[in-house]
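Every protein chain of the complex appears in place save one, which is left out.
Note that the chains are named A, B and C in the order they appear, and that numbering of residues resets to 1 at the start of each chain.
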Amino acid sequence: MTAAATRQDLDRVTAIIEEKGYRPHPIPGAQRVAIGVTGNTEPINPVLFENLPGVLEVISVSHPYKLVGREAKPEDTIVRVGGVGIGGGSFVVIAGPCAVESPERTLAVARAVKEAGAHILRGGAFKPRTSPYSFQGMGKAGLEILAAARRETGLPVVSEAMDEASLELVVEYCDMIQIGARSMQNFPLLRRCGRTSKPVLLKRGMAATVEELLMAAEYILAEGNYNVVLCERGIRTFSDHCRNTLDLAAVLTVQRLSHLPIIIDPSHATGRRHKVIPMARAGAAVGADGVMIEVHQNPGNALSDGVQAVMPAELAQLMAQLPAILPLTGRRLAEMLAIGA
Amino acid sequence: MTAAATRQDLDRVTAIIEEKGYRPHPIPGAQRVAIGVTGNTEPINPVLFENLPGVLEVISVSHPYKLVGREAKPEDTIVRVGGVGIGGGSFVVIAGPCAVESPERTLAVARAVKEAGAHILRGGAFKPRTSPYSFQGMGKAGLEILAAARRETGLPVVSEAMDEASLELVVEYCDMIQIGARSMQNFPLLRRCGRTSKPVLLKRGMAATVEELLMAAEYILAEGNYNVVLCERGIRTFSDHCRNTLDLAAVLTVQRLSHLPIIIDPSHATGRRHKVIPMARAGAAVGADGVMIEVHQNPGNALSDGVQAVMPAELAQLMAQLPAILPLTGRRLAEMLAIGA
Amino acid sequence: MTAAATRQDLDRVTAIIEEKGYRPHPIPGAQRVAIGVTGNTEPINPVLFENLPGVLEVISVSHPYKLVGREAKPEDTIVRVGGVGIGGGSFVVIAGPCAVESPERTLAVARAVKEAGAHILRGGAFKPRTSPYSFQGMGKAGLEILAAARRETGLPVVSEAMDEASLELVVEYCDMIQIGARSMQNFPLLRRCGRTSKPVLLKRGMAATVEELLMAAEYILAEGNYNVVLCERGIRTFSDHCRNTLDLAAVLTVQRLSHLPIIIDPSHATGRRHKVIPMARAGAAVGADGVMIEVHQNPGNALSDGVQAVMPAELAQLMAQLPAILPLTGRRLAEMLAIGA
Partner (left out) sequence: MTAAATRQDLDRVTAIIEEKGYRPHPIPGAQRVAIGVTGNTEPINPVLFENLPGVLEVISVSHPYKLVGREAKPEDTIVRVGGVGIGGGSFVVIAGPCAVESPERTLAVARAVKEAGAHILRGGAFKPRTSPYSFQGMGKAGLEILAAARRETGLPVVSEAMDEASLELVVEYCDMIQIGARSMQNFPLLRRCGRTSKPVLLKRGMAATVEELLMAAEYILAEGNYNVVLCERGIRTFSDHCRNTLDLAAVLTVQRLSHLPIIIDPSHATGRRHKVIPMARAGAAVGADGVMIEVHQNPGNALSDGVQAVMPAELAQLMAQLPAILPLTGRRLAEMLAIGA
């Protein structure tokens, strides 16, 4: 309430609070009075009060998530993808080409990724592209190539779904569903993910707050699928030297608020090949539960996002450095079990 | 190229350009040499050159859109919705409740909106909500209510589609399809819009550049639907006194680059009732092709976004002020023809 | 407090509040308890509580400004510059070259600006430039040119001060001191402005919140100078089609929170000549108390920021349009009295 609010102004506000079935809690201060509200089951519409005489402002103080919050489940969730655990101290490396382009190239990268010691193979078959005239991915044929790469290498695979049709295919062919940054608030798609039996890798939207990321995950959990891994992949800011700005501290915020694992994607966050491995190291040092990295045999020829893909040798160098960093946050490289184990 | 680039460095770069089938154009300067590239049919992968000896940086200079650009079509597009023209000097006012909540309320608002002189009725039946526990809209029943309101008032109606299923219903019941900010880069949905016969109202994403907005429209035009109206509805910035920051100058940028009409949504841009009408006036003054405004009979009771809805009397006040502003940019209020005329 | 907080946790928190001399106000809710705090004379350090057992979060709810707030002074402040009033319904047009470049050019622009009907002449003699190798302004000689232009045209003049030395000169030669966006939080400079007798035009910093802008003004008022005009000149965002993003709704927020007048600067906000006049119209339509516009006789030759300067004919066109817009917000063009009147 404003300093000038009258007794009548206060009574009017408390009357409305009670009329709504909530409980008013007046808190007199030296200069003005605040009125707390409890008993509401959903957010209160500020307009109920905002334009009343004597009201200075309406401030919301409670968190809206339930299933994703640490209050609901204090211990870390460990998400299993094939034989790999993510979270709870187990650090995962997901690697592979941005887009699946051909059986030969994909298999070559898959072998190199396996050789380097990564745990999960990534590869896009359905690509969200800014331009309708850019390469949009190989679709089902791409997923078949990924499945073949899994058969040969034993690596579980993750690929992006963009709509109902692609989701069905990704569920059929892959071990994990990726929901991209542009789809983070595609709520019908999130609900559908929540009704599948496959774990979901949910990327933060370019303009999403951490709270919105957690609420997007809540959509999936609310439908019964508790196997969600979050991914910080950079936000859009004025800073123009990289494609996006990796909001690394979001890892710490998520871990404080939620039990879900969170990994980082330094490839999309930077869009610059020479920055990927250093930023992956930074992610490990801050305490992320994993990294996702684009790898290509010959970055100069990639059909999509080649500029940010690293060579297998660079990935191998990262794998060699991780054991020095991970123990500092009580983590270790994920162990690979045979799929089906 | 860097100042220190050798003859050999230049030859290497020009060789690669030619090898790709493009044409190199060396431009010697006082301190360094630049090399222009032409003949490419799609964006050039910067990594082809970026890590070569002697290369300083790779800069892209061409625009990627074709159908939405003024180069393709110099004159303004006029999009017809029911009997209303948008663009080409015709200024449209779209108004109505954020969400369709009941037949009575919706009809009451529709009558008030018609009375105030607005041209198109808006109302959400499928609501994208941050929380899975918030009211998600009435769905098909909501669209039926909108259709009834159209029958009574004669106002064409627009409503948001979020996925394939809701799109089919919106196409069936409404005169215009709204694609919300969160769906601006839902490319499968954009393609589907492009294959319908209904005009599309495409809202700018919270973190989308103007170029990305135009490219999203390009997805729709590329499928054959040329009736797209763009909508600036605020972008996400650090500025925390409003829900979003209305990027009003984007109207001017779009009008310079594209022939498509563009309107503004001051309700979502500000999220504050007392700011809606002033910002709508600003939109008219800058030369937008229309405004979309949330109206409610009793903002305090609205199930969704009530805080930003104005009362019908406020809308009527805006309608009374517009004739003073519109001629300054060579515009006039849209004329209403009978639907079907 | 968290849902799991114990009686002991609450007692610990209230004890600390009391120990600090504040008053605790426990507010029990259905699931958890909140504790209000009053009696503090300055912001409370959240760390006092944040890491205590049972504490969920610490939220601040009071405004920190005193003199600039509407609570301190409900009626609009009218700032007088020469014979011109700014605020309280009086709309001012400030115009002139970005930088003072020569007596001839400056006088020519000053005459054109006067002719067009603008009220105050602007012109930079001390220029904050990103590069040390760019033209930095004519300094004292530039101020002398401005003073000569005032003598001839009768227009009061405003010019930017960057440090103690330039402030002394601006106070000596000009009618109003401009503090640029880069100096908005140059607190020693603000204090010095507060000790002068000249009105101050304070521009919002590129990354400043509205609250920070008001607090910067508070620095000036706190030293005894109550004649401050605020200026929204665009904020830095990801949106890359203009130099900055004009946060037009900030005008409305400032007017609700403060009694100080606020104008907009569409020249720096857009950095694009063809956008300046339309955005100035938008500022008038939203209810700003004035505009500041860069004008040049021959934009192609300007030494600084010429790209955004409009021609005198464009300014004249705006002046002709304003009378249609201003009455919509209860404003009128400022009247010019003879200086000294």
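Here, a residue touches a chain if its C-beta (ideal position, glycine included) is under 8 Å from a C-beta of that chain, and two chains touch if they have at least 3 such contacts.
Treat the numbers as computed from the prediction; the structure is a model and nothing was measured.
Engineer: Could you tell me which of A:I59, A:L252 or A:A313 touches the chain that is not displayed?
Structural biologist: A:L252
Engineer: Any idea which of C:A147, C:V307 or C:A324 touches the chain not displayed?
Structural biologist: Of the candidates C:A147, C:V307 or C:A324, C:V307 is in touch with the missing chain.
Engineer: Among A:A95, A:A207 or A:L315, choose the residue that contacts the chain missing from this document, as touch is defined above.
Structural biologist: Candidates A:A95, A:A207 or A:L315; residue touching the omitted chain: A:A207.
Engineer: Given the full complex, what residues of subunit A touch the hidden partner chain?
Structural biologist: Against the left-out chain, subunit A lists 207, 209-211, 235, 237-242, 245-250, 252-253, 256, 269-270, 272, 274-275, 278-279, 281-287, 321, 324-325, 327-329.
Engineer: Name every residue on subunit B in touch with the hidden partner chain.
Structural biologist: 2-4, 23, 25, 27-30, 34, 36, 38-39, 57, 59, 61, 71, 236-238, 240
Engineer: In the complete complex, which positions of subunit C touch the hidden chain?
Structural biologist: 42-43, 45-48, 50-51, 64-66, 128-134, 136, 162-166, 182-183, 185-189, 191, 205-207, 212, 215, 218-219, 222, 235-236, 273-274, 299-302, 306-307, 309
By definition in this document, only the chains that are shown with their structure count from here on.
Engineer: Could you work out how far the Cα centre of subunit A sits from that of subunit C, in whole Å?
Structural biologist: 39
Engineer: In subunit B, what residues contact two or more other chains?
Structural biologist: 207, 235, 274
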